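Have a look at this one before I ask anything.
For this view, one protein chain was removed and the others were kept in their places.
Labels run A, B and C following the written order; every chain starts at residue 1.
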Amino acid sequence: MSAAGAALRLRGGLTQRLVETARRWPTYMRVAAGVLALLVVAGLLANVVAPLDDTAVDLDHVLEGPTAAHPMGTDEVGRDLLTRVLHGVRISLVIAVLASLAAVAVGALVGVLAGTLGGRADAVLMRMTDVFASQNHFLFGVLLLVLFRPVLGGTGAIMLAIGFTHWPSLARIVRGELLSVRERPFVLAAIGGGASRHRLARRHYLPHLLPAVGLAFVLTVPHAVFHESAYSFLGLGLEPHQASLGNILADGQRSLLAGGWWIALFPGLALLAIAMTIGTIAEYWREHLHPRWRSELEL
Amino acid sequence: MLRAERISKSYRASGGHVVAVDGASLQLERGQRLGLVGPSGSGKSTLAQVMAMLLAPDDGSLTVDGDRIDVWGVHCRCELRHRVQLVFQSPRMAVDPRLRVGEAILEPLVASRLLAARDAECAVLLHDWATRVGLTYDLLERFPHEVSEGQLQRACLARALIVAPRYLICDELSSMLDVSTQAALLEAIAAIQAEQELGVLLITHDRVLADTWCGEVADIRELAARSGEGEADATQRHASARAAALSALVRGRQRRAMPP
Amino acid sequence: MLKLIARRLAVLPLVLLAVATVTFALTEISPFDPVEAYVGAESNVSTERKAEIARAWGFDQPLHERFGRWIGNIARGDMGHSIVAGGQPVGPEIVSRASASIALIGGALLLVLVGGLVFGVLAAAFRGTVFDWLVRTSCYFNTAAPSFWVGLLALYVFSIELGWLPAGFTSDPRSVQSASIDFDHLILPMVVLALTGYAWFTLYVRNTLLEVLREDHVQFARAQGIGEVAVLLRYALPNALIPFVTLTGTHLAELVGGAVLIESIFGWPGLGQLALQAALSEDIPMILGITLCASVFVVLGNLLADVLYRVMDPRVREAAA
Partner (left out) sequence: MSALLEVDALSVGFRTRRGIVRALSEASVAIEPGELLLVVGESGSGKTVLAHTLLSLLPRNVDVAGSVRLGGTELLGLAPAALRELRARRMALIPQSPASSLNPVRTLGGQLIEGARARGLSEEQARRRLRALLGELGLDFDFIGGRYIHQLSGGMQQRIVNAMALVGEPDVVIADEPTSGLDSELVETTAAQLQEISARGASLLVITHDLRLAQRLAGWIALLYASRIVELGPTAAFFEAPAHPYGRELLRALPEREGKSIPGMAPELTALPGHCAFADRCPDRFDRCTEALPDLYPAPDGVLARCFVHAAR
C-alpha cells in the first residue's frame, strides 16, 4: 500500500461515522430511537394521521372508554382522545425543543464567556449563575408565567419560563469543561506545536465542548416537556382549548371522579414515552461520550 | 544555546503558595546530552514547561540561541517555539483522545501552517517519522486508546521531532515504559542528534540512566541560586500538592453526581 | 467549619437581595398591572379610584424610590398584601401554611433517602440479577414519568377505585389547621412526591457503588479475605455516601417545586397550593413571598450539603483547612 493512500484513510467522513455508530447500537437503543421517531412523525403529521378533527365536539359520545372508533376513548365533550393526544405530542415537542434551544444557547454563552474571560468577569457571571441556580426553577417559572403571559401568550411565556430557568447548570458544565480541557497536557502539547488561539479553540476546545452541549440539550428536552405539561396542567400555560398534553391531563383530572381514567392515562403515556426514549438515547450517548482513556489490555 | 536564568515559579494551592522552582539556572548546548535528576515533587516538570515556553515563570529569563523569550504560551512566536520541543511524562494525557495517532503526529506542522492536512507531503513525512521512532503504519490510523503506552510515547516523540527542533526536553520520558521501549526511544533520539546537532535535556529520576546516557548530569536541588530549602519543606510541598489533586478529584466526582 | 457556615449565612442576604432585584426588574419589564389584578379585570372601578389605589401603593413615585422602599419592606419581613389571602399581609399567611408543606416535603425527603439508599445498595449487591433489573427499570420509569400524572393515576386507583386512602382535603384548606394534619391524607401525596427523587437516588447509589467497587482499595480489601457484604457496606458505601449527601441538598429544591403540583392534585393545604392559587389570581406579592422563602430553603439546603460533605470527606476537610 502506498504511503499517500494510508494518509488519506486517516479521516473518516461524518456520515460514515454516524452509520458506524448506528450499527453498533444495542437493541434497546434501536427500539428507543424507533419509538421516538414514530412519536415525532405522528406528532408532526397529526393532521394527516389522526382520524378526526381535534376540536370536533360530539355530544352523543361523551366520556366513552376505548373503542374501535375511538382507540383512546372520548373526553367530556366527546372529542376523540387519540386525535388530541397526537396534537398534544406535536405542541409539546415543538415548545420543548424551542425552549431547550433557548436555554442551551443562554447557558453555553454564559459558560463560554465565563470560561474564556476569566478573572472578575468570570466571578460576576458565576455568582449570577449561582443566584439563578439557587432558585427553585419551577416556582420561578410560575412567576415568569404570571408576569409575561398577558404579553407573550401562553406559548411564548412557557418558552420564556423554561429557557430562563434551565440555563445555569449548563453554564456551569460548559465553563467547567472549558477550564478542565485547558489544563490537560495535550492542550499544552498543541501549544508547544505552535497552535494559535483560534486553532486551539476549533481543534481542541470545541470538539470537547460540543458533545457536552449537545447532550445537555437532549437532556433538557424531556425536562422542558415535563414543565410545559405541568404548567398547562395547572392552568398557567397554554389556553385551555389547545390540545397540549398538560391540558388534556387537566381534563383527565376533572373526569376522574366520573370514572374517565383513560383521559388521564393516555396523554401521560405519551409523556412517558417521550421522556423515556429521549432519556435512553441521552444515557447511551453519555456513556459513549468520551473515548476510552484506558486500554482494555491494562489489567 | 538554551539558557534559563534564575527561573522561579510558584503555584497557588489551597493553603498558600507552593514554590515549585526557586531561582534555578540551566544551560543546554546544541548537541549536548544533559541529564536532570531529582526526587519527585522537586519542580523538574515545571522547569521543563518553562524552558519549553509553555509556562510563564514568576521571575527569571529564558534565551534561545540569543533570542530572549518574553512571552510564553499561545503568544509565543511559532518560529521560536519550534526550536524547543517537550515530550511529556504521560503520553496518555499528552495526546488529544479525539485525534488518530497519525493526525496527532502531524498536528504541529498543520497547526503552525507549515503544511495542510491534505498535502501529499504529509504522508511521506508521517511514514518517515513513524519508521524513525519504530511505529508500524497500521498504528497511525488508530485512536490513542487503542495503542499501548509505549507506542503512544513513540508517537509523542515523533510529534516533537517533526518540527525539527534544536533542543528537545524529555520529561520522565521513560518512567512508565519498559526497558526495551526506553532504549528504543533513546536510540531514536540519539540518531536524530547525530544528524541535526540536537540538544537534549533528559529529565529522569533514574540516576543510572542519567549517568550512562548523558554527558553531564545536573541535580535540580543544586540549581537553585538561593539554596537552603530543607527536606521537610519538600515533603510538605509534596503532601499539599497531593491534597490539592485529591480534592480536585473528589470535586470532579461530585460534579458528575449532579443530575441534569 | 464554623467559618464556612458563617460565610455562607452571610451570603444569604446577598442572594435574597439579588433575587429581589431580579424579580423587581422583571415586574417592571412586564406589562403586568398589579392594580388591575387587584380590582379584577371585569370590575367597573373608575379610573380615579384606580389612580388612588396606585398612589396609595406608591406606584406614582420614581423607580429607584419604589425599589428602595420595596427592598426595605422585604428586609423588615413585609412582603406586601396578598389577594388570595383577602388583602392580608403575605408573611403571616406563608407562615401559617408552612407547616403543612414541611410535613409533606420532610416526609418525602425521608422516603427518598431511605428508599434510595436501601434499594441502591441492594441493586448493587445483586447486580446483574433479575432483582437489579427490576429496580433499575422501575427507576428509569419513575424518572421519566411526570409526577402529576403518577399522582392522578394513584388518586384514581387507591382513592376512587379501591377506596383505601382519602382523596384529599375537600373542605376549605385554611380551615384545617396544621396541628390536625392527618396521616392518612399525607400518605399518597408524600409517596408520589418521593417517587422521582427515589428513582434518581437509587440509580445514583447503585452506579456510584459499582464504580467504587472497581477501585484499588476495594480490590485490596477483597484480597485480604474480607467478605463481600463487608466490602460493600464498609469499604464502598462510605465513599459513595459523600456525593450522596451533596445530592440531598440540591434535591430539597426539587421537592419544593414538585410540591406545587402534588399539593394541587391532592388538595394538600400547603405553600404549593397557596402558590398555585396566587398564580391563578395573579397575586404577585404572594408569589414573590413564596419564591423568596423557597430561595432561603434552597440556600440552606445547599449549605447543609456542603457542611456534611466536609464532615464526611477527610481529604476535602484537609484541603479546606
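As a working rule, contacts are C-beta pairs under 8 Å (C-beta built on N, C-alpha and C of every residue); 3 or more make two chains touch, one makes a residue touch a chain.
The model shown is predicted, which means the values in this text are computed figures rather than measured ones.
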In the complete assembly, which of C:R8, C:H81 or C:R222 touches the absent chain?
C:R222
Of B:D65, B:E79, B:D128 or B:E187, the residue touching the omitted chain is B:E187
Residue ranges of subunit C at the interface with the undisplayed chain:
215-217, 219-228, 230, 234-235, 238-239, 242, 312-315, 318
Going by the touch rule given at the top, which residues of subunit B touch the chain that is not shown?
39-40, 134, 136, 148-151, 175, 178-184, 186-187, 205-209, 212-213, 235, 239, 242-243, 246
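In this text, only the chains that are shown with their structure count from here on.
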Please indicate the chain closest to the centre of the assembly, with centres calculated from CA atoms only.
A
Where subunit A and subunit B are represented by their mean Cα positions, the distance between them in whole Å
43
Considering subunit A alone, which of its residues make contact with at least two other chains?
none
Taking each residue of subunit B in turn, which ones touch at least two of the other chains?
258
List of subunit B residues in touch with subunit A within their complex:
49, 52-54, 73-74, 78, 81-82, 85-86, 88, 90, 92-98, 100, 102-103, 107-109, 111-112, 117, 120, 122-124, 126-127, 137, 140-141, 143-149, 156, 159-160, 163, 255, 258, 260
So, in the complex, the side of subunit C touching subunit A is made of residues 15, 18-19, 22-23, 26-27, 30-32, 140-141, 143-146, 148-150, 152-153, 155-156, 160, 253, 256-258, 260-261, 264-265, 275-276, 279-280, 282, 284, 287-288, 290-291, 294-295, 297-299, 302
Spell out the part of subunit A that touches subunit B in their complex, as residue ranges.
1-11, 169, 176, 184-186, 188-197, 199-200, 203-204, 207-208, 216, 219-220, 223, 290-295, 297-298
